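Shown here: the complex without one of its protein chains, the others still in place.
And then chain A:
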Amino acid sequence: MTDAATDRFPPGTRVRTYRHDPPHHTRLPRYARGKRGVVVEPEGPGELADVSARGRGDAPVEQIYAVRFEARDLWGEGDHHVVLDLWESYLEEDSDDER
């Protein structure tokens, strides 16, 4: 679907979502901010909704990733999983040193 060589986060990469609370539209739900997850697969490129939703024509196109979270990492409890589709700039690699 996409050129794997250009994807910053290959499947299996441990990532963390950003923490900040932007004053504008975003597609990173509040419950998944500052959380650790694992990349399932790239979903294909898409215009960054945070910019395009404000009626701007200059939204950057970024890779979108399906990211899988464990319920206990999101809610502190639960045994299920949640998968979210997240734009690349919502994510950073989760290095072991930060744990």
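Please note the rule applied: contacts are C-beta pairs under 8 Å (C-beta built on N, C-alpha and C of every residue); 3 or more make two chains touch, one makes a residue touch a chain; residues count from 1.
As a working rule, contacts and distances are computed from a predicted model.
**Q** Leaving aside the chains you can see, what is the UniProt protein name of the one that's missing? Options: "nitrile hydratase", "ABC transporter permease", "UUP1 family membrane protein" or "Sigma-B regulation protein RsbQ".
**A** Protein name of the absent chain (UniProt record): "nitrile hydratase".
**Q** Where does chain A touch the missing chain, residue by residue?
**A** That gives, for chain A, the contact residues 1, 27-29, 31, 43-44, 46, 49, 64, 66, 68, 71, 74-75, 78-87.
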